[in-house]
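A single protein chain has been removed from this complex, and every other one stays in its place.
Chain nomenclature is as follows: A and B, assigned in order of appearance, with residue numbering initiated at 1 for each chain independently.
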Amino acid sequence: MKGSRWMLVSVVGLAWLAGSAGVAVAWEPTKPVEFIIPAGTGGGADVMARLIAPLVEKHKLSPRPLVVINKPGGAGAEGFLYVKGKKGDAHTIIITLSNLFTTPLHTGVPFNWKDLTPLGRLALDEFILWVNTERPDKKEFKTAREYIAAVKEKPTTFKMGGTGTAQEDQIITIQLEQALGLKFIYVPFKGGGEVCVNLVGNHVDSTVNNPAECVGHWKAGKVRPLAVFDAARLMWGTGGGDIPTAKEAIGTDIQYLMLRGIFGPPDMPKEAVDFYQGMLKKVYDSPEFQKYLLDNALKPSWLTGAEYVKWLGETESVHKDLMQKGGLLK
Amino acid sequence: MGEFSNLLMGFQIAITPFNLFIALVGIFLGTIIGVLPGLGGANGVAILLPITFTMPPTSAIIFLSCIYWGALFGGAITSILFNIPGEPWSVATTFDGYPLAKRGMAAQALTAAFTASFVGAAFANVLITFFAPLLAEVALKFGPPEFFAIQLLTFSAFVGLGGGSPVKTLASIFIGFILAAVGLDIVTGKLRLTFGSVELMRGFSFIVAVIGLFGIGEIFLTVEEGLRFRGEKARIGFREMVTTWRELGGYWRTFIRSALIGFWMGFKPGGATPASFMSYSFAKRFSRTPEKFGKGTLEGVVAPETAAHAAGGAAMLPMITLGIPGSPTAAVMLGGLLIWGLQPGPMLFKEKPEFVWGLIASMYTGNVIGVLVVLLFVPLFAAILRIPFAVLTPLIVVICAIGAYAVSNALLDVWYMLIFGVIGYVFKKLDYPLAPLVLALVLGDMAETAIRQSLIMSRGNPAIFFWSPISAVITAAALLLFFLPALSLGWRRLKNVPAPAASHPDHTP
Partner (left out) sequence: MKHADILTALVLLAGALLVVWEGWRLGFGWGTDGPQSGFFPFALGLGLAVCSIVSLVQARALPSARRFVEPGKLVPVAKVALPAAGMVLLIHVAGLYVSSAIYMALYMRWIGRHRWSLVILLSVGIPLVTFLVFEKWFLVSMPKGPLETWLGY
């Protein structure tokens, strides 16, 4: 009796030992993880990072917390170069947006996405062509075709608002111009929210914006979405109806989606890569994150490993091509 | 008056014990964040955003907005005690607050600052409660040309004050604008004045420059007079507060004017700082005793603080009604809304009235709690000056270093801070005024962006600033103020009246 009890204890003990050994094999952060945002506070990337950090803590996905740090200098170049300099580090990750491609291409800073270790793609952000519903000249543009016709009639009088220069908004504007033979006056602003408000205030005639940046004004009937730059219509219940694709609305297939992905420093150790990929997948699958994607009309698009790398390569050459056509390359 | 019943509903939400407790904690944390330079409202709110994740959205926004109010209150404390502006909008508070502290009147200055803050915020709250939709319409009228006109007006109102050598003042302005131009040019996306350095891409942070120029520079100047701080013999009882209030009553005009300026400027992103400068300038212009400005008058503390808080309150308006941030802090709060699953924008009033009115009501409760908390601590804050020099100095230097680092997590910024300290010391001794430099640095970026956006819109035609009535009026006023000193001189010459003896008001500590 006595012996069997001992046996039991030792079996349980062994199992526990084995179990803990199993856990010990998998790498985990041993100190707080720096989570770099190559953009300012309050923007789309910032908000997503500040959503991810507490989710990691809430769902106990990492033994040490994520410490969010903004490095927005030089259109994100500061953040990218910072992470590039952390070769082999296992405690730094960075969230990226399209400036991963556009900033080095336009400014010539010595950086390329291949310098970083791709971890995972969390979402893709859509772009929509918006116009104001009440214009001072009383014209009304109910469809993209009407608007395009008006722009064509009077080149370089219609103002297109967008975020920054040589970044996604201007790239789409140039695509539109080249595909349809138009000429806008492109006015750069500092942030997406500012762009939409300038549209509502009729300081610009149209904008290309992420859905989240304009949805409030759409619901209030101040702005009208004319087309989404994607392959499929945007079904977005909250706004009241779906938005036609560029192909349907203007007859030209223009597509552009913005990356929301996570990277690590160059040569991040394999076991750390595995850990962060697992962590990010769990964040991605959490109901909170899925609700966030839905609310902001972000396309759920989890991608990792070799496919992610392949996708990045393709996306980079698309950017290079578009920026070359637009004369935005350095 | 549907607003009254809505506000009442809001109060029912904001006055629950939990939300009051949350407000108190927020105010307390916010004050600490405001005191620490560099860790401003935006950073503070961003840092504490994750904590709100588990709260109901209304409590969360109350918590964040109270951090914001606390930071607004806290910014004045270090400005007055050590000449270190904890926040950009408390720079103008140093002009008279610090001289007052040096004269042993820190308690009075702090009382005036907190009271003014409260009045400014209360004014903004009332306007937001009853006129939010109307005011939002006005805010929408402001495009790039109007923005630029406002910045021009701020600048000419302040620089037109005169004092000091004109050449050196101009040099200071140019330096400020040049520093502001370093980094990425938003309009063309080109890097400017970075000379290939990654560290320079970030540009020069206003906060780092101000901590150095004002804070560290002032320490150097102080120790030159001996290794001690002045003002340690200050009377810091509650009786001083009562006598201060009595005196403040006489400045009701300044209160009203500053609150109006602050609210009006606060609509727009980055409005609080220009508002505080502009309000200070106008207070001096309209004062019966302008010669006292810069040497320590309570009026010079009241003006910027009232305006900054009114602007701080007004910054919430575009956030609530339009879904655009009126300040960097509001930008982070908007991010919070998205995280909590709320959609900022014009529909928020209709879809989530309990959230919006809870927030508005909490702006009242938060400010009442805030002013009570900080006033209670006035004797304690003022007593900080009694700490021995050899303890306080390294502590200030360490806090400044933390602040400079925290702005953008860069150690080089701490070096910049020290260099700016030396520059501040040298410039002060050589009569290069620092305030125009700082104002140029803070406005430079915004002003250049606005002017270039306007010119893109007009295809290079500068007449755009006179196309809309709003910008035409403001631009004209700005130009008038700018040339006023020259005009009045010419007028006097014409009438053959000798110019009044120059008072050389030292508005640039």
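The working rule: a contact is a pair of C-beta atoms (placed from the backbone, for glycine too) under 8 Å apart; a residue touches a chain by one contact, two chains touch by 3 or more.
As the structure is a prediction and not an experimental result, all values here were calculated from the model.
> The complex has one chain that is not drawn here; which of the drawn chains does it touch?
Taken over the complete structure, the missing chain's partners among displayed chains are A, B.
> Quick one: which of B:Val242, B:Leu376, B:Leu411 or B:Leu480 touches the chain that's been left out?
B:Leu411
> Taking the full complex into account, find the residue in B:Val223, B:Leu376 or B:Leu487 that is in contact with the omitted chain.
From the options B:Val223, B:Leu376 or B:Leu487, the contact with the absent chain belongs to B:Val223.
> Touching the left-out chain: which of B:Arg103, B:Arg192 or B:Lys352?
Once the missing chain is taken into account, the touching residue is B:Arg192.
> Given the contact definition stated above, which residue among B:Ile175, B:Leu375 or B:Ile470 touches the chain not shown here?
B:Ile175
> Considering the whole complex rather than only what is displayed, give the residues of chain B touching the chain that is not shown.
Those residues of chain B that touch the unshown chain are 39, 43, 47-48, 50, 165, 167-168, 170-171, 174-175, 177-178, 181, 185, 187-188, 190, 192-193, 195, 216, 219-220, 223-224, 226-227, 388-391, 393-395, 397-398, 401-402, 405-406, 409, 411, 414-415, 418, 421-422, 425-427, 429-430, 432, 448, 451-452, 454-456, 458-460.
> On chain A, where is the contact patch with the chain that was removed from view?
30-32, 34, 53, 65, 67-69, 185
To be clear about the criterion, only the chains that are shown with their structure count from here on.
> What residues on chain A touch chain B, complex-wise?
Contacts found on chain A: 40-43, 46-47, 50-51, 53-54, 57-58, 68-75, 77-78, 81, 106-107, 109, 156, 159, 164-167, 185-191, 193-194, 196-198, 200-201, 203-204, 212, 215-217, 219-220, 222, 238, 291-292, 295-296, 328.
> Going by the contact rule set out above, which residues of chain B touch chain A in the complex?
42-43, 46, 49-50, 53-54, 140-144, 183-184, 186-191, 194, 198, 201-203, 269, 318, 322-325, 328, 330-332, 334-335, 338-339, 341, 343-348, 408-409, 449, 453, 456-457, 459
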